[in-house]
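Complex shown without one protein chain; remaining protein chains in place.
What follows is subunit A.
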Amino acid sequence: MLRVMRPATQARSTCLLISPPRQRILQIRFASNETAAKPTSTTPTQKRKFKLGKFLFSITLLSGLAYGGAVYYSLKDDKFRDNFTENIYGAKQVVDYVEDLQRQGVFYDMKKKVWRIGSKYINLPELSEDNISSDKISEFTSKENPIIRKLSDTIRELDNFMVNHDLKHAGGKILSRARDELRNLSNNIDQLKADEQDLCQKKLEEQNEKYNQIIDKYENSMDQQIKDKEFALKQQFDQEKRELYEQHYTQLNAELSRQASEHDKELKNELVRQAVDMQRRWVRDVMIMVEKERNGRLAKLDYINKRLKTLERFCIDNTENLDASIKVHRLWCALKSLQNIVEQPHRTPFIEQIVAMRRYFSTDEVVSAVLSTIDDSVAINGIDSVSDLSKRFNTVREEVRRASLVPENGGVFSHLLSFVLSKILFRKHGLVDGNDVEAILARVQYYLNKNDLDTAARELNQLEGWPKKLANDWIISARNHLEVKQAIEVIETQATLSCLSIA
């Protein structure tokens, strides 16, 4: 633009040197030039519109063309092919596919078609015909022999390969030679096959003849053997039948004779029985007659005998009953005296009663067992009454209280401490819960007030340690008392039972 302007300014400066009318014309011309130059200076500053579709389409087309060109070149050049297939994605599959198509001769067919169509319109040079057409080779593919087929395939592949790599002229002769040799080979094979077949056929017929002869011979011998066997079997059968018949006849005879003897025996038995029966009847009849004659004296004697026997039995029974009742009475007396003694307010020995009872009732198991449970020492000393025990319990309670705080292995000081501190312990009354000494003592007192010695003794037994040691004697005494009472109860029930069983 500046350049445009410069010559204009230069022109204007020069036209000043020229005559004024020419000057004016030149000025007008340059002025219009300037104005013409001005509109073009504005367009470069405008932005061009950006078309996306067109851009993408052109990019795709260019890259496709580049890809196709690269594939074609890789078919020709091995080094380029390696590079291409290694570095570009999907190149290997495409190149392999194209090579397959080439091997199958697709391109060659297409080329021929195009050439044919094209030669109609334009004068195209003829396609080189000195490659072996696939028809010639295909005559071998129809042969059955798989080896020849494979060989023909290989030769055809080789041909294609050579065509593709433009090695036609070099190997054409060699290839035709191969083709001839292949043909010879196939003919040879066919010939061999035919010969072998004839030979086999002849051999088979010979064998057939031989075997037929052998079979006939054997058939005859078999027939003869069968006939002989039949005759022998028939003989055997007749003989067996005869033997069976004889056996059966003898068996029958034996059976008959046995049965006859048995029958005889039966009859004899029957006879004997009848005889015995008749004898008995005879004897009875005789007795009856004699009886009648003696006015039935025999029967009377018998009668008296029987009565006597019954009387004897009665007598014996009576005496037995009396004995038993005496025994029971004695038991009752002894029991009563024992009970009396036990109920005494103070300790009284009852050893004599026990001894007497033992003597009387050595036969009675229950009583003797019960009496054996009572210790002799207890019997000699007697047992304490409940009131005695209650009174004794008071002292026991005080002692237990004093020793209630002593630990398991306490020494002098622990005893002393317990003695002193127990004075300030609270006293419990009534039926209280708890396992401590005071509670137990309260409960025992409660039970003693109700005269329940059993539960009281049980409760006191729950003490532990020193308190238990102190209360031990009392517990033993209470136990003796309870045992003796229990024994007396058992004997009482036993006595009642024997009383009732007599009556």
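One rule holds for everything that comes next: a residue touches a chain if its C-beta (ideal position, glycine included) is under 8 Å from a C-beta of that chain, and two chains touch if they have at least 3 such contacts; residues count from 1.
Everything below uses one rule, namely that contacts and distances are computed from a predicted model.
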Name of the absent chain as recorded in UniProt (options "Aspartate aminotransferase", "MICOS complex subunit MIC10", "Elongator complex protein 4" or "Glyoxylate reductase/hydroxypyruvate reductase"): "MICOS complex subunit MIC10"
Touching residue (missing chain; options A:D82, A:E312, A:D473 or A:E489): A:D473
Selected from A:R103, A:R358 or A:H415 as touching the chain missing from the view: A:H415
Residue touching the undisplayed chain, where the options are A:R81, A:R402 or A:R443: A:R402
Footprint left on subunit A by the chain that the document does not show: 392, 395-396, 399-400, 402-403, 409-412, 415, 466, 469-474
